[in-house]
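What you see is the complex with one protein chain gone and the rest in place.
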Amino acid sequence: MKPAPFDYYAPRDLGEALDVLAEAGEHGKVLAGGQSLIPLLNMRLAAPERLVDINRIASLEPFEVTPDGVRIGALARHSQVERSEGIAAVQPLLRQALRLVAHPVIRNRGTVVGSLVHADPAAELPAVLALLGGSVRLARAGGVRDVPAGEFFTGPLESALEPGELAVSAHFPRLPERTGSSFVEVARRHGDYALAGVAAVVTVDDDLRVSEARVVCVGVGPVPLTADVSGWCERRPASTVDWAAVARAVQDRTEPEADIHATAEYRRHLVGVLAVRALTEAARHAL
Amino acid sequence: MRYDITLVVNGIVRRVGVPARRLLSDCLRHDLGLTGTHVGCEHGVCGCCTVLLDGEPVRSCLTFAVTVDGRQITTVEGLAGPEGMSPVQRAFAECHGLQCGFCTPGFLCTATALLRQNPTPTDEEVLEGISGNLCRCTGYQNIVKSVHRAAELMAEEEGR
């Protein structure tokens, strides 16, 4: 299990990186944290001709709290974001999700933006981006575009990132006032990809009635599956919302598949259970 | 194509020429002769190859040596001090935290970093801290015990 040979580029700045990627086109692959890519290379399930290692581009490292949320650079490691109190204060869902991503040692190296680009439908961070309506900033030689989450994830392990582009950062909007969040999942082993998972954000109004509720499901469709369930909450106080009915509505929208670890039916069942748990916990945090 | 890189391994500057695809684990083991770092799966799951990169535990099998050119690396060979084994190493011996010893270097590096960050971890924090390392021999119970014991030893030494 050793990688096939590749041409290696280690640009020192963004411009150089974009030039290399433009030149490489579809033969190029970006290496950031490598925690998803290098296993594929070692097993020779992927064998890109050119590997563009962005780890020396200092401008991609920062992650910061912005007036409207959190901007995370392409080299910010999971563990750095997880530890940031500033980020936890404006967007607690990130920490809630990051604690479910693999294991601490993997999080020391893996990057948030890398997880988004990898676009695994069972992964937590794409779901968070989708739920919050965040975006990914894609740069190419001579241009930058922000792609909203809803358009970014296009299929299992597929994203809107085009050959020649580099995901330079991602933006996660902050949680509104009186809003709580939660991320719950069931995995076979602690740290494994979830069999199914649900994240929720719930906002309550001045009378503590649920004004907005949204969920996202992982592991039960080709992309993170979001649902606005505000209408089902009927602007009731959180304690009287029929969360089970809300969860059923969510469940009905999932398209889970079976694999060696779980049947489709079980996964759909889990979504119902987890949606109740995530929504009630998020509602509790909103109060 | 070979890349001349410099790694500071266990405090010693090492220069080595490697192909770009050389995994850090192979570079340490086969280019630098530091065979204490073990390779158990080469897909990042088992944790045997865990080393400290600038003090933080990472998988050396999921890292290319060229990527970490210029960085500080600590391997199991670098954990002992001039006065002998580190508290973590001694605790593993005392608590029978190892059997075949193959996964041990990864656990030692992981636990060393864990205790630096959190000198008095709870049971749950220890479990979370070592949760990315597989051991097929011990059933983990004595490893958890070892980490707690290492925390005690470190506190004792700190107090001296």
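Order of writing sets the labels: A and B. Residues in every chain begin at 1.
Keep this in mind: a contact is a pair of C-beta atoms (placed from the backbone, for glycine too) under 8 Å apart; a residue touches a chain by one contact, two chains touch by 3 or more.
Basically, contacts and distances are computed from a predicted model.
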Omitted chain, identified by the protein name its UniProt record gives, among "Membrane protein", "CO/xanthine dehydrogenase Mo-binding subunit", "Ethanolamine ammonia-lyase large subunit" or "sn-glycerol-3-phosphate transport system permease protein UgpE": "CO/xanthine dehydrogenase Mo-binding subunit"
Option from B:Leu7, B:Leu79 or B:Leu153 whose C-beta touches the chain left out: B:Leu79
Absent-chain contact - pick from A:Leu195, A:Val216 or A:Val229: A:Leu195
Hidden partner interface residues of chain A, rising order: 1-5, 39, 43-44, 186, 188-192, 195, 260-263, 265-266, 269-270, 273-274
Interface residues of chain B (partner: the chain not displayed): 19, 21-22, 29-30, 33-43, 45-46, 48, 75-77, 79-80, 85, 89, 92-94, 96, 98-105, 108, 127-128, 130-144
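Definition applied: only the chains that are shown with their structure count from here on.
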Separation of mean Cα positions, chain B and chain A [Å, integer]: 29
Chain A contact footprint on chain B (complex, rising order): 1, 3, 19-21, 23, 26, 42-44, 47, 50, 53, 56-59, 61-64, 66-67, 110, 128-129, 131-133
Interfacial residue positions of chain A with respect to chain B in the complex: 1-8, 10, 31, 34-35, 38-39, 41-43, 51, 53, 55, 79, 102-106, 108-109, 190-191
